[in-house]
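One chain of protein is taken out of this complex; the other chains stay put.
Think of it as A and B in the order they're written, each chain with its own count starting at 1.
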Amino acid sequence: MNVPEDLLYTKEHEWIKIDEKLATIGITDYAQHSLGDITFVQLPEAGADINKSAVLATVESVKAASDVYAPLTGKMTKINQDIVDSPELVNQSPYEKAWFVIIQVKDFAEKESLLNPSDYKKYLDELAK
Amino acid sequence: MKLIYEKSVISRKGFKLPQPDVPRRGSIDSKYARRQAPCLPEVSELDVVRHYTNLSRMNFSVDNNFYPLGSCTMKYNPKFAEKIAGMEGFSDLHPLMPQLLGGGRLSQGALEVIYNTEKLLCEITGMEAFTMQPLAGAHGELTGIMLIAAYHKSKGRRRKHVIVPDSSHGTNPASAAIAGYDVVVVKTDKAGCMDMEKFKDALNEDTAAVMLTCPNTLGIFNTRIKEITDLAHSVDALVYYDGANLNAIMGKCRPGDIGFDVVHLNLHKTFATPHGGGGPGAGPVGVSESLVEFLPISRVMKRPAGALYLDYNNSKSIGYIAPFYGNFGVILKAYAYILFLGREGLIEASEYAVLNANYCLARLREYYDVSYDRRCMHECVLSAQRQAKKGVRALDIAKYLIDQGFHPPTIYFPLIVKEAMMIEPTETESKETLDEFIDAMIAAAGLAQADPQRLMDAPLTMPIKRLDETKAARDLDLCWKPDFIKTS
Partner (left out) sequence: MSYIPHTKKQTEQMLETIGASSIEELFSDIGPSLRPKSFNIPSGISESQIVCYMNELASKNTIDLKSFLGAGFYDHYIPAAVDALANRSEFYTAYTPYQPECSQGWLQAIYEYQTAICQLTGLDAANASLYDGGTAIYEAAMMAIRVTGRNKIIMDSGLNMIYRTMLYTYTSNLNIEFVETPVVHGQSCREEIYKHLDDKTAAVIVQNPNFFGAVDNHSDIVDKAHSFGALAIMSVYPVSLGLLQSPGEMGVDIATGEGQSLGIPLSFGGPYLGFMACKQSLVRKMPGRIVGATVDKDGKRGFVLTLQAREQHIRRERATSNICSNEALCALRASIYLSLLGKAGISELAKLNYDKAEYAKDCLGKIPGVQVKRSSPTFNEFTILINKNADVVVEKMIDKGFAPGFPLGRFYKGMNNYLLVAVTEKKTKNDIDQFAHALEKVL
């Protein structure tokens, strides 16, 4: 499983890239792998506010449907229409082309609850058992 | 095979309508009239008959193949039941007849079917009263949860959640959710039953109900079931019985006797009405004394003199959950089946259902993983985890079985078993059929070791090979469209 070193993670298999006040969010390689071929992505409206742990997006595959949860509270400034038009991008490029949303973060203290790459890798190892 | 639409020839007609014997009117005012005629097929009756006859021959069905779908009870559908449902006195009866003044006496036969079936189901399940209205099992579940909600409301309280085990059928949490409840899921323990300690933790004064099936979806009967129902009752939470697995226990145990407050049955499972390619079914709901007053209206009642009538007088009823009295055509077949089997036949059905499933389990446990080292009831759950190490999954084994002429067992359910294969042979299958199936399963296990690709390529003998399901979900094509729309 690919786990890039420059990102942060959650136990719900989201990745977060922090760049000053903005956080880009997507789902991990592990997530896209377990869902199978992604057939549909539902994203929220740009400009909406979202709270930590609320449902940010829904991802559907042939055999499963999964919710993506907001790892941080903030305002959604951008959504990635590309993954709505071509859901297969989530399988092909989960960390680059298939980002979901960009959030303007409200409370950076929430960052403390996110996992660093080695903790996330450990978590994946535990799941594999 | 071509679609019936693709066989159309412009202006060809299929069916001759009677000539008008009344004056022809001008069309309805254009404001209300249809602008573009629907593009329905333009084919002859022979075209229609050939088309659908050929389509029918592209299906596996109980009448063609062994169909051990776990949780579905694909037993033989008696033909005399079909004959009865076709009797004009039943099929041509308008449902509003008994609601007309003087119409009750014109529908006594139909009312008697409903009334008698209710009484028989009460005795089979140990419940106080039944409603035949729910039109399918899931519909029955929703009805049952609504009855439970009405019960709590009458006590002046609004409870918050319903408890289900993680092995439950998907309709259980779905029904609870759409009835407005949160769902609390309790894990299954190592012995294959709902974890008692975790259950006790989840149970509190906010619990509206606990939804269970017994035996559960792993085919295991929980010997502590009475403890569970007692615990639920101690906080006045009600206990719901999903009757999908009733085929295991007829005459051996009755949900009403062991503390269940609400029960739904699947007439298209236990009571042999045909599955119809996905429906129609019927999901009648039985209740204990404390819930009778909330049953949907109308109810069929009997006057002292013996005449049957529809009773609409119930202010506490939850209302109508079906337009009329239920799927009458299905109820009729179940009634006939119960009369035919009778006491001994019902008991025998469960006995041989359990015998058949255990036989399959005993012969197959050497070749497949079994999550719980014990006997089963009317269905057993195997796992293809051993085969998965060679890259062969439950799906591949299922597709191979199709080539051998067997409908596969249920796969990937219950969710708590990896690479699950749930086998429910039912009592109407002979030892010879089971042996043929078991031999095919053993062959599949052998191929998984020796020639896994053979399984992963299957099926090879059907009209089509494995389908691109991803494409089906991404590039939605859900109906035929005429060319003039296609080109625009």
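A few notes on this one:
Please note the rule applied: contacts are C-beta pairs under 8 Å (C-beta built on N, C-alpha and C of every residue); 3 or more make two chains touch, one makes a residue touch a chain.
This one's a predicted model, so the numbers in the text were calculated from it and none came from an experiment.
From the options B:M196, B:L341, B:V370 or B:I416, the residue with contact to the unseen chain in the full assembly is B:L341.
Within the whole complex, the absent chain has one touching residue among B:I163, B:V186, B:I321 or B:A334, and that is B:I321. Taking the complete complex into account, residues 39-40, 42, 60-65, 67 of subunit A touch the chain not shown.
Basically, only the chains that are shown with their structure count from here on.
With centres set at the average Cα position, the gap from subunit A to subunit B is 38 Å.
Residues of subunit A touching subunit B in their complex: 36-37, 39-40, 60-63, 87-88. Against subunit A, the residues of subunit B that register as touching in their complex are 412, 469-470, 472-474.
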